[in-house]
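One protein chain is absent from this view; the other protein chains keep their places.
Right after this comes chain A.
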Amino acid sequence: MLLRYILKRILIMIPTLLVTSALIFTVINLPEGDYFETMAAEMQAQGEKADMSRIEFLKKEYGFDKPPLERYFWWVAGLVQGDMGYSFEYQRPVRDIVGDRLLLTMIVSFATIIFTWIVAFPIGIYSATHQYSWGDYGLTFIGLIGLAVPHFLLALVFMYFANIWFGISIGGLVDPRYLNQPMSWAKLRSVLEHLWIPVIIIGAGGTAGMIRALRANLLDELQKQYYVTARAKGLPPGKALRKYPLRMSLNFFISDIGDILPSIVSGAEVVAIVLSLQTTGPLLIRALQSQDMYLAGSFLMFLSFLTVIGVLISDIALAILDPRIRLQGAATK
């Protein structure tokens, strides 16, 4: 039953990713011209003479004389085989440029999710069980600030105070020495040293949102009759809370995994620029500006893939956790 469900969900991923790739391809190709024309225009604007024959040659070389549909097909076919294409701007395969940064992006995202949960969970529970107490009001206030302040502003504030108080620069994710070096223990340590600042900044908004959502969810569940039943059995309040209402509000938590990934990744782009993190963000934005088709496209596809995987994981976890989804999934329509 569960296996069939998982299989079904994985099969559904294929059309989802296909549609996403078509969308990404279309959007990137929407503006007039392509990378080479942009390049020629830039060169002409700077007063240089563009070598039109070279540009024609490059266009042919990369298949830009072919109809878009065919180019799309070759792109997707390459992606399936793990070939992310070639970046015109950097004149190197996309994989080489992106590799390290993708890993760092994943580390930052993952750490942020963990941070969000660790902070949001206890605060949410406290707020719900102590509704309208001073603690609830205080935490709510702080949470709302976290929700309202834009990430990049928070990043600037952090950098400013870190510099004034500690005299250190907190930019970057890894010591410049280790950039483009293979992964090593020293490099990992350097990453971990730098990690906490961006994680707090990027996680602030999500944490606040999650506290609010968890509090609201739990407050709803605390009103439910089955919680009264649990207490009527003689369960101590803490145990009753953990076994019943908390378990129910976990549903929301888990189904949020799928949502949290894209929002963290997209929220992180701007912060990454401010803090000059060596994640994918700044690279992506630059690639989109210059219509570096394969770099931007493959990149976005990778992020979509991560998101779809996140949704898949949360769906499977939900099915395991909640028998109603597992056993009633396809019932009465």
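As a convention for this text, a residue touches a chain if its C-beta (ideal position, glycine included) is under 8 Å from a C-beta of that chain, and two chains touch if they have at least 3 such contacts; residues count from 1.
What we mean here is this: contacts and distances are computed from a predicted model.
Its UniProt record calls the unshown chain "ABC transporter ATP-binding protein", which is the correct pick from "Transport permease protein", "Molybdopterin synthase sulfur carrier subunit", "Aspartyl/glutamyl-tRNA(Asn/Gln) amidotransferase subunit C" or "ABC transporter ATP-binding protein".
Annotation: of A:L11, A:L30, A:A45 or A:I164, A:L11 touches the absent chain (contact as defined above).
Contact with the undisplayed chain is limited, among A:P15, A:G47, A:P182 or A:P323, to A:P323. Residue-level contact of chain A with the missing chain is found at 1, 4, 7-8, 11, 224-226, 228-237, 243-244, 247-248, 321-324, 327-333.
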